[in-house]
Structure formats: C-alpha cells, structure tokens
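Missing here: one protein chain of the complex. Every other protein chain is in place.
Order as written gives the chain letters A and B; numbering starts at 1 within each chain.
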Amino acid sequence: MPRHCKAPAAKSELARLTAAKRLKPERGLLEVLDFRLEKSITKGEIDLQNAIQLILNSIFQIGVLALTTVGMSLTFKTVYVVNFAQAITSTVGAFMAAFLLRDAGFNAWTSMLGGVAICFFLGYIMDNVIIRNIAGGSGRIMITIGLIVLITAAIPLVFGLNPFTFPRYFMGNLNFSFLGMDLYVSANALFVFLLSAVVIGIIFLALRFTKWGLGVRGTASNKVVASMMGVNTDLMTALSWGISSACGALAAVLYASQTSLVSVTMLATVLANSLLAFIVGGYNSFYGPAIGAALIPVLLVFLAMIDGLWANGMMYILVMLFILVRPTGLFGTKTRKKV
Amino acid sequence: MALMNRNGAFKRIVGKRDKAYVQMEFNRNRVIVADAKLDKKHEKILRKQTLVARKRLYPLELAALSEAERSAALIERGMRAFDFKHSLRRRAVKQTYLNTVGKLGEAKAAENRDAANALLETRRAEYENTLKTRFKGADKTPAPKESAALYEQASKQEEARLSELTETLSRGKQSALNSLKAKLDAKNEKLRVRFDSADKQINAMSKVDKASFGDESVLNIQNLKMYFSGIKAVDDLSIDVRKGEIFGLIGPNGAGKTTVFNCITQFYKPNDGKIYYRDRFGSLVNLVDYNTHDIIKAGISRTFQNVELVYFLSVIENLLLGAHSIFSTGLAGQLLHSKTYKDEEAVCRVRAMELLDRLGIAAYAQSYPLGLPYGVLKKIELARTLMSNPKVIILDEPAAGLNEAETQELGEIILSIRDDFDCTVFLVEHDMNLVMGICDRVCAISFGKMLAIGTPVEIQNNPKVQEAYLGVG
Partner (left out) sequence: MLKNDYEALAKECRPHYLKRIARHPFFGYIVLMILLIIVQLLHMFTDLISMTVSQAINTTMILAVAALGLGILLMMSGLLSLGTGSFIGLGTYIAGNLLKLLDLPFVFYLAVVAVAGVIIGVVVGVISLRAKGIHLMIVTMALSYIMYTMFVLPNPFTGGPSGLTQVPFPTLLFLFKTNRETMYFVVLAVTFLLIILTLNVINSTIGRAMLGMSQSESLAQAMGIHLLKYRVLAFVIATVYAMVSGALYIASIASSSPYTWTTTLAMNILVAVIIGGTAKPVGVIAGSFLMFCLDLAILDNIPFFANNPTAAVFFMGFLIILIVMKYPGGLMWMLTSLKQKTQTFFYMRRLKKYGPDES
C-alpha cells in the first residue's frame, strides 16, 4: 500500500491522541522532559524547492536550538554538569516577558529585555546559592532535575493559571526568488535566526577576545590552576550560569514570539534536541554544539520528508549510530587516560 | 582470519585449563574451611551440652553440701546477682559526684555522694539480711553420704557423656572431612584429566621457539616496539627475566618503562615484537595472544603507578577483588549464594587475612581505603597482587611517595615475598637505593632503547647510564 494512503489516518489518530494528552491532568513530576511527537511536520513531495522551503520554515528552530545549546555548553564547560534545568529556567524568562507585556505595560522589546535580565539573575543566584555548594558528580545532575520539578510547580503558583500569549515582532513574509524557485520566509523567523546568530557571535567573540572569555576558558580547562593564577573562578562560573540562562531566556522569548505559545512544556522538544546537538557537535569544544544545533533541524526536515511519523525516531537512530561510531562528536577531541 | 581463529581456540583452551586449575586449587583449600566450620559448630554444641550438664548437676551438688555451706553458697549467689543488678547505680553515684563537684563544691558533693552510697549500702545489707533469713541453715554436719555419692556418680556420668560426645563429634568430623576429601579428590582427578588434555593441546599449539628461551627464563621480551603516532616509546627492546630473581627496570622520566609494563600486561598491543612467557605449568606462550583480562590468569599480576584501589570497598574486599580470577563459581551460584560460593569466599577471606597479617596491616582489614596513610595503601596493593597466586609480580614504582624507613621496609617485604611465594619480581623504580639494594639484575633504558643490563654494580659503573642520568659532560 502506498505510504500517502495510510498517512492521513495515522496523522488524525496522532492529532487525537495529542489532544487527549493535553486533556490529561499533568501529574508527572518531570512532564517537561517528555517527548511529544511532532505534529507540525507536514508531508510533501521530495523536491529541491520543497526541501529549501521547509528548511526556511525551520530556521527559527535553528536559532532557538543554537542559543539553548550554547547556553548548555557554557555551563557544562565550567561546572561539568548537563543542565537539564536549562529549558525550564528559560521558560521562566518567557513567562516573565509575557507577564511584563500583559500586566506591567511594557512593550514587546522591553519585555524581552526584562525577561532576559531576570533570567540572568536567576542563573547567577542558582549557581551562587545551590550549585556551588554541591560536592559534584551525580549530585549536580540531581539538583538540575530537582530544579525542574521545583520551577515547573512554581510557575503556576507565581504567574497564575491564566494562559499567556506573545506577539510576533515582525509581521508578514518575505518573498524572494532563488535559482528560479519562488521561496518565502517569515520575517519574524528570519529575525529570530539573525538575532540568535548575532548573540552567539558576540558570545564567541567575547570568549575569544575578552578577559572574561580567557577566565572562562581557563576555568573550563582546569579550575584549580585557574584559581591559582588569580582567576576568580566562582565569579566565572556564576557569570556563565547567568549568561547561559539569559541565552535560554532569549531563546524562549523568541520561540514564544514565533509560536505565540507560552506554556510550561514549550521547550521540551528543544531541550531534547539540544542534548542531541550538544553531543553531535562534540561537548568538549566550544563551537561544536552550535554547529550541531544548526544540523539537527535540517536533518529533521529531510527525515520528515521520508516519513513524517518516524522522523524523530529516525533522527534518534542516526544520532545513536553517530555516537557509537564517533563518541567525541564532530569537533570534539579525544582524551587518553594514562595507566 | 586463520590467525584470529587460532587465537580464539587457543584462548578457549587456556581458559579451560585455567578454570580446571583454579577449581583444583580451591578443592585443595576447601577442606581447611570445612574443618574450621565444623570446629565452630561442634564447639557450640559442646558448650550447650556442658550447660545442660551443669544445670542437671547443680541441685545435686547443693544437696551434697552441709546445710551451712549450702546457705552460704546460695547467699553468695544471690548477692552476686544483686551486685550485678546495682552496679549501674554505683557508677551513677560516682559520676554524679564528678559532675556536681564543680557546681556544688567539694564538700557538698562529697556529702551527697556519701549519703547515696550509704543508702545503697543499707539496701545491700537489707537484701543480705533477707537472704540470710531465707537461707538460715546453720547445721554444720555434713550431708548424708548417699547424696554425696549420688553427686559423684552423676558428675562422673555427665563427664563420661560429655567426653563421649566430644569423641563422637570428632569422629563425625573426621569422617565428614574424609568423605569430603575423597569427594574432592575424585573431583580433582576428573579435573586433572581435563587439565592434562588442555595442557597437552596448549603445548602442541604454542609456536614459541624453545631454543631462544632459556631454561631459567620466565619472561622473554624480544624486539619489542611500541610507537604512539610517531613517537617511539619503546624501540627494539629485548629483556630476559629469569625465574626467581628480582629484576629492576630503570631509566629517566619518559624512558618508556611503564609502557613496557603496559605492553606485557596487554594494556597496549605492541606494534611489533614478541613477549614470551613460561606460565605456571611450564608451557611457553606468547602474551600478545592474550586479552588484557586473561593476563592475571596466566600468573602475571601488577600494581599501578598511582594507587588504584576501589574506595567503595573495604580493604579486605579490595583484596577479594584481587582474587577475582580465582573464583570459579558460575552466575547462578553467585546470585543464590550457593554453598560452594560461600566456601570459595571463605577460602579467599582466610588467605586475604593471612596476607594482611603478614604485611602488618591486619588492623585495617575492615576499614575503607580513603584516608589511610599512603604507605598502607601501597601495602594493600602489594597484598592484592598476591591474592591470585601470581608467578610474576610487576611493580610500577612501589616506593613512590614513601619515606626512607618505609622504603627500606618495602625492600625487605619484596625480598621475603620473592622467597616465600616462589615468584619472580619485575619492578620499575626511581629510588636507586631500593633498586641497588634488592635487585639481582637491573636493566637501564633511555628513550625506549636499552642502555645496559647487568648486576647493580655493573649498571652503576656503566658510563652510558651515567650519561643518561646526569647528562653529557
């Protein structure tokens, strides 16, 4: 039986079940990290124009994913912990921005700045109060999971149960022609992509050329030696946490502006994908994760053209095989243990 | 491919033979543990029976006494119980005095104490009086002869019963041990057949050139080459280690000493060269055919440059980890803690305690390695290497981080280990006093190449070695 005959039935089934899922009371503690099947991916014929158009449709995802992943890699490099709470702290930023916009009379731009600033302080305080006081190892991963539970429950307590929305920064589409193909891109998506690229560029430049960047790289390479050389490693890690949270918050606000959706679980898929990007790019390099983040959505688009239902599954299989073949990732370097 | 298959078959047969050997060794030791276990059980039975006998004899003994003696004995018994019961109160009085002496002053506290003691004394006297009124027999005429005779007879009977019991138990133990021994011997015979056939196959399969291998050699390294992406860590090195000697490998930092060890224990697969080894059954093998985890089964056991102990396990359990290769119980036996497994572990525990005792660290047996002195950790590692009945012990800088006295002690320990456990010691060391003091032969290498080999004195006087250590000039 041809695939296109079967797919619609399955898709409607899927839509029904996602609806049922939404109706289900959210009792699970870590619902945030749940995988959901992508229901937004549409099936189309495999041709070049379609492919490029689909990639253009997903450029905002590339931007958001890259921002989240860069934030995650900053914290991982300095504190050696995979920050599972990255998505949920970012969500706090989106909520804060939406709250400022709706109830405090800010406009869309200042509320974005407000959300990012609040998240910066949240990250800074999180490191100062909690993360620094944990001995390390599995305890720190535990703390990030505990933070997920805590913040997920705290958001409805603080912001109330009324739903939030967020407007787009730019309306309309940009139409253009490329190699004889008529393509279009949403202006807001392009803005999201460009802003993310600029922010990531600034962070990389800062890492390369500023004193802060030197301190962070020193702390990442050897904390004890860096502190002996006069680097204030505590400040460095706290700043890294702050900046990583701010990046996440920016990503969340931009994501909300594109999808006009502000909810507790809005960044769940982004978190899962950013973990993959983090590994695929190579977690012990600074720049690899960003490139990994650009690759994952593109890969997803191509896989969705093959089979919409199994797109994520196939991506996971591919990533799994990639990890098994090359554990260090695309840009990672291998470390050898001395016996 | 053919080579791979040959290696696979070779490894399988070696595994078979090692398993048979380990089981035979275990069966030999199992009797000792069974003996100790039976001893413990029998002691318990004997103690219980003695109690029964005493309980039976006690009234008879009382009856055999004169009335006065009897009441004196009963009063004494009562007072003993009373004193035991009230000992805490006496201690409390004493402690209260000490506690309150600062607060109330010497005189007042002493007064309180004396009052309390007086009260206790009066209570004791009262109780004694009660006992005296209860047992007031004062008749000093001896008891009738019949009861004394009865007691005598009964005690003799009980004694006879107990000695008979002892005899039965020891006879039972002997027969149980004999039957166990017979059973184990039968098992061992079967294992021996398996072992012999595997041994024959191995000897037929091993392609080691016997001529190039001296009769006294244990380890024969020929033209060993190990390159790390262009860096020649070990370059064309040939060493011959003889049986029962202490062989030292010295050289400046980065000379490739540890790399040689890692090549022998197959942590690195050498690029080229042969590592021939005479295993504990006399058959010649090429260690390059072995997996890393099979090396210890061949009888080569090593320590590490930086102490590698499992910090979640107590010291004795670390030693049991060292005995991993001599456990032969299967998965089911371990999951269900079968009798064989328990016996096996008991055998290993006894051995571990012996080793710890020998190295003078038995006191640390139950403690955890984290936070113990460095010298003790080194000794634990040394004891761990001995757990697996090794034939060759490879020590990677055993004296690093030890002070002079400890180093000297270590040297003596290594010498005594060599003599008592009948093994060869191969060590890398920077401490020249130790190397020159205990080694029979020393090999000096520099940048992966051999400089000289010979007795310590020869090495000391070798100009090449002096140059490598002190620089040209």
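Heads up, the rule we're going with is that a residue touches a chain if its C-beta (ideal position, glycine included) is under 8 Å from a C-beta of that chain, and two chains touch if they have at least 3 such contacts.
Since the model is a prediction, treat every value here as computed from it, not as a measurement.
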item	value
Identified contact with the non-displayed chain, of A:145, A:235, A:261 or A:295	A:145
Candidate in contact with the missing chain, chosen from B:17, B:257, B:278 or B:297	B:297
Residues from chain B at the interface with the omitted partner, ascending	47-48, 50-51, 54-55, 57-58, 61-62, 73, 76-77, 80-81, 87-88, 91-92, 94-95, 98-99, 265, 267, 291-297, 301-302, 304, 308, 310-313, 317, 320-322, 324-325, 327, 329, 331, 334-337, 341, 345, 384, 388
Positions on chain A where the hidden chain makes contact	10, 13, 16-17, 20-21, 24, 28-31, 33-35, 37, 82, 130, 133-135, 137-139, 141-143, 145-154, 156-157, 272, 275-276, 279, 283, 309-310, 312-313, 316-317, 319-320, 323-324, 327, 337, 339
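Following the convention adopted for this analysis, only the chains that are shown with their structure count from here on.
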item	value
Where chain A and chain B are represented by their mean Cα positions, the distance between them in whole Å	55
